[in-house]
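Below: the structure, in structure tokens.
With one protein chain withheld, the remaining protein chains of the complex are depicted in position.
Read from first to last, the chains carry the letters A, B and C; within each, the first residue is number 1.
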Amino acid sequence: MSHNTFGHLFRVTTFGESHGPAIGCVIDGCPPLIPVSEAEIQVFLDRRRPGRSRHTSQRREADKVKILSGVFDNGEGRQVTTGTPIALVIGNTDQRPKDYGEIKDKFRPGHADFTYEEKYGIRDYRGGGRQSARETAMRVAAGALARNVVPYMRVRGALIQLGPHRIERERWDWGEVDKNPFFCPDPQAAKHWEGYLDQIRKAGSSCGAVIEVVIEGVPAGLGAPVYAKLDQDLASALMSINAVKGVEIGAGFEAAALTGEENADEMRMKRGKPVFLSNKAGGILGGISTGQDIVARFAVKPTSSILSPRRTVDRAGRNTEIVTKGRHDPCVGIRAVPVGEAMAACVIADHYLRHRAQMGRGGGDLS
Amino acid sequence: MSHNTFGHLFRVTTFGESHGPAIGCVIDGCPPLIPVSEAEIQVFLDRRRPGRSRHTSQRREADKVKILSGVFDNGEGRQVTTGTPIALVIGNTDQRPKDYGEIKDKFRPGHADFTYEEKYGIRDYRGGGRQSARETAMRVAAGALARNVVPYMRVRGALIQLGPHRIERERWDWGEVDKNPFFCPDPQAAKHWEGYLDQIRKAGSSCGAVIEVVIEGVPAGLGAPVYAKLDQDLASALMSINAVKGVEIGAGFEAAALTGEENADEMRMKRGKPVFLSNKAGGILGGISTGQDIVARFAVKPTSSILSPRRTVDRAGRNTEIVTKGRHDPCVGIRAVPVGEAMAACVIADHYLRHRAQMGRGGGDLS
Amino acid sequence: MSHNTFGHLFRVTTFGESHGPAIGCVIDGCPPLIPVSEAEIQVFLDRRRPGRSRHTSQRREADKVKILSGVFDNGEGRQVTTGTPIALVIGNTDQRPKDYGEIKDKFRPGHADFTYEEKYGIRDYRGGGRQSARETAMRVAAGALARNVVPYMRVRGALIQLGPHRIERERWDWGEVDKNPFFCPDPQAAKHWEGYLDQIRKAGSSCGAVIEVVIEGVPAGLGAPVYAKLDQDLASALMSINAVKGVEIGAGFEAAALTGEENADEMRMKRGKPVFLSNKAGGILGGISTGQDIVARFAVKPTSSILSPRRTVDRAGRNTEIVTKGRHDPCVGIRAVPVGEAMAACVIADHYLRHRAQMGRGGGDLS
Partner (left out) sequence: MSHNTFGHLFRVTTFGESHGPAIGCVIDGCPPLIPVSEAEIQVFLDRRRPGRSRHTSQRREADKVKILSGVFDNGEGRQVTTGTPIALVIGNTDQRPKDYGEIKDKFRPGHADFTYEEKYGIRDYRGGGRQSARETAMRVAAGALARNVVPYMRVRGALIQLGPHRIERERWDWGEVDKNPFFCPDPQAAKHWEGYLDQIRKAGSSCGAVIEVVIEGVPAGLGAPVYAKLDQDLASALMSINAVKGVEIGAGFEAAALTGEENADEMRMKRGKPVFLSNKAGGILGGISTGQDIVARFAVKPTSSILSPRRTVDRAGRNTEIVTKGRHDPCVGIRAVPVGEAMAACVIADHYLRHRAQMGRGGGDLS
């Protein structure tokens, strides 16, 4: 039982505060001989890095990852895991000494300042300390490794709603996702969002978002009844991302309004294999993967750091107001896309190992 | 790491299949001297029991719970926990010998028949075996105990949407919840739902639902960063309930469409204590309770067992059709209300113990 | 984290008190399709059952095990596991109503009466409640299943010291173990022990013992650095048995007196495979199995329930004396032999599944 670890067999423990010397993680339980290098992890970190467009925070963090352990030459010049814990660190470079006065003593609405103070009686207030979304960089790093653990798995995410504006599903094009600053699969929506978000940012305001993650190549049989359900662990993993307020699988909340006939994913044999004729289930039945694409969505609340003054109280118990200055993302949902992908990858990797444990090579469709 | 256990310090392990000799659970980690008796648990089990109205399954299960261990006389004639594991069992009484032929060989769409078969290569097909929602009786039993672990906590649930029909929030009256067969807090909606569900049932169809759970009396400070967030564990617990496809906290998915100004729960001092002026956060900030009501919602898909024939395949790999006869709930969401309450109670009890571990009596607001 | 569970992937949770309605366990994580039946488990339970000779307790417990879940017909008339939790119960039959007065209020030296009272403020004093060695019946039952999980594994135990009397290793004959009431592999020692233990028993006294467990057929590669060492988990499992005060692996405490030259298990190729020329290591190097026999020993203290009056205090804080009457084993170490075997089997089964998780079929010598 750990507060800062996720996963059971593919375990990731993160540490570090926003303005301390470094953030980092330890990945334990990873199989040996999985290819990994700093450069390969960096590719994913760079997708999450701030300052890639005017639509994300202008903070400058190089986010250069360093591998401290668990990796060795496989004898052919390739860096691979050895089966021992892999420690990764990222130095914090953009910690300019500044006056933390306001944030030190006032509780920012929507932030965890008040609850950390209530819980611990002390908090590292510099840049949000441990509550900072900077921690998610380590999730992305761990996810980069997780992707290599499950053969044939492909994990992709996309922003499908920015503020109140949804994409059109019929225009979905995965090829567009990396061509706009929103990870948006609908080029028309992306265009429209540019103007919308400029307006939000200039007003010192913020907005929320909805992200969809799709995982292809997951064999049927991963997950387990009744408290190790794949959807349950995805819900837990995605809800653990900063600012997330909702998670759904497949048809999700819309399933409530369907009839049993509409919701049933019927089956047929196709080239000697059973296939489903639809995917309302989002690739999971009874907590176990069906072999279809796994589809999960999560909602991110608007960034709590805004320029409009908000009423709050301070540590001394006085009424006051606060304006959260700084270089904030007008929509934290955008950079949550690679984070959601990474969490999903880690969950599948974990269940892949769990399945191997119980089934060995004799059972399931991994054999 | 366990497939059939939930909770970390207040741990519940369930066992049993729908048509085996019994279902049961073991609750470990419960503090000693907590009052509990078979009669007190039975009250909650009776709320979940089938056959209480024409709107739920007409199966007859007495669901009589028996305590096997962990409870002793406190010296004053009161049954209390002793700090050792509490085992509960419920005998399965309504297992009429019948022909399981169809369900034995065909995969019912929306059920876990196919995925269990893929995973394990064997399954107890009688009544759904381990995938049966009958398992949730043990969650309700464990929840009855969890309610007594956290002082001042009150956990209540309500059905807020049946099929496509939502309640009106302004008509919400907790006093109505136990006066209609739907656990509906809006008497007008309940009236309307009667006709709607009669129609669904007579057509051999089914519908989904949305449930809201409200937890009062949770002190500020429960939960923990960054992978032991209270909302994360609630999401996991609620998503683990059969047929659940979505979970949200506070404003949930609607938060995505809000601005930062709209979403901020501002604070003011009131009678010497900090209070929030709204509760978009659903009582949780940074994964830690704020002291406000905790508000969670979850969506249940329509019952997969319906009378309309659905296309499917059988174990031999042949195309076929199936009609799921039997005494099924037209909306499994109704009986999910006491289950959702129980899961929420267990999560809070677990975090209450976790908080005590790290804080002792010197810290937090439990002192 | 659980007080009443052992194992990580092959997890056993036990419950029940000595004089409650039943004791039982839930085994979670067991692979599917493992053959198991009540009759097969019973064979092992019968070895641990009291009253098999005049040298063990004359209590009468039928110890009849009942399977409540997790087992199903494999389609060919064989009962096998399904991959879901296996619950086992044994009813307590020999609970004659009696006066628990003395044991209720006085702390028996060497027993856990005082510490339970200090910890919990309440205890089920009837027959020792949860501290009773009756709990070990469930370990033996779980061990019976664990033996079938690891192919080719054979787990055997023997009593090698009774009170101060050791066996002679050169007379070791596994065939003798089940031919005397001590599980003693040295027929001459067994003969001698009869007289010794008669004398101890008639004097109302008791004595301790040392047990050796040997596990054959464990492939090289099980276990893991640095906190999942196979010897560490064996030490934990054996030390958790009632009355155990010491555990050692291979040369054990004697290794302290050896030189590096004496202690080195040298290696040589033999029929194309590396073999060790000795086994001072007890089959484990760096926490990982070498492929040799695994050898563990544990020391059991003398039964604390004796007829000589001992000084103690009571719950009211008064000096007093106590004589522990009843049908006690003069040497609890004897019946600890099948318990030690069972714990060892469970540890290996757990690590076998852990190894499969990390290695899959590509690595290690399980492929």
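Just so it is clear, contacts are C-beta pairs under 8 Å (C-beta built on N, C-alpha and C of every residue); 3 or more make two chains touch, one makes a residue touch a chain.
Values in this document were obtained by computation on a predicted structure and should not be read as measured data.
Colleague: Any idea which of C:70, C:163 or C:338 touches the chain not displayed?
Modeller: Touches the omitted chain: C:163.
Colleague: Give the residue, chosen from C:86, C:210, C:294 or C:348, that touches the chain omitted from the document.
Modeller: Result: among the candidates, C:210 touches the missing chain.
Colleague: Could you list which residues of subunit C touch the chain missing from the display?
Modeller: 1-6, 8-9, 14, 107, 109-112, 114-116, 118-121, 130-131, 135, 161, 163-164, 200, 205-210, 220-229, 231-233, 235-236, 238-240, 242, 244-253, 255-269, 272, 274, 277, 280-282, 284-291, 299-306, 308, 310-313, 317-319, 333, 354-355, 359, 363-365
Colleague: Identify the residues of subunit B touching the omitted chain, counting contacts across the whole complex.
Modeller: The missing chain touches subunit B at positions 1, 9, 29-33, 83-84, 225, 353-354, 356-363, 366.
Colleague: May I ask you to list the residues on subunit A that touch the chain which is not drawn?
Modeller: Interface residues of subunit A facing the absent chain: 1-5, 8-9, 11, 13-17, 20-24, 26, 28-29, 32-33, 66, 68-70, 72, 74-75, 80, 82-87, 89, 119-124, 129-130.
Please note the rule applied: only the chains that are shown with their structure count from here on.
Colleague: I'd like to verify one number: the distance from the centre of subunit A to the centre of subunit C, where each centre is the average of its C-alpha atoms, in whole angstrom.
Modeller: 45
Colleague: Would you give the residues of subunit B that are in contact with at least 2 other chains, written as numbers and ranges?
Modeller: In subunit B, 1-5, 8-9, 14, 119-121, 130 touch at least two other chains.
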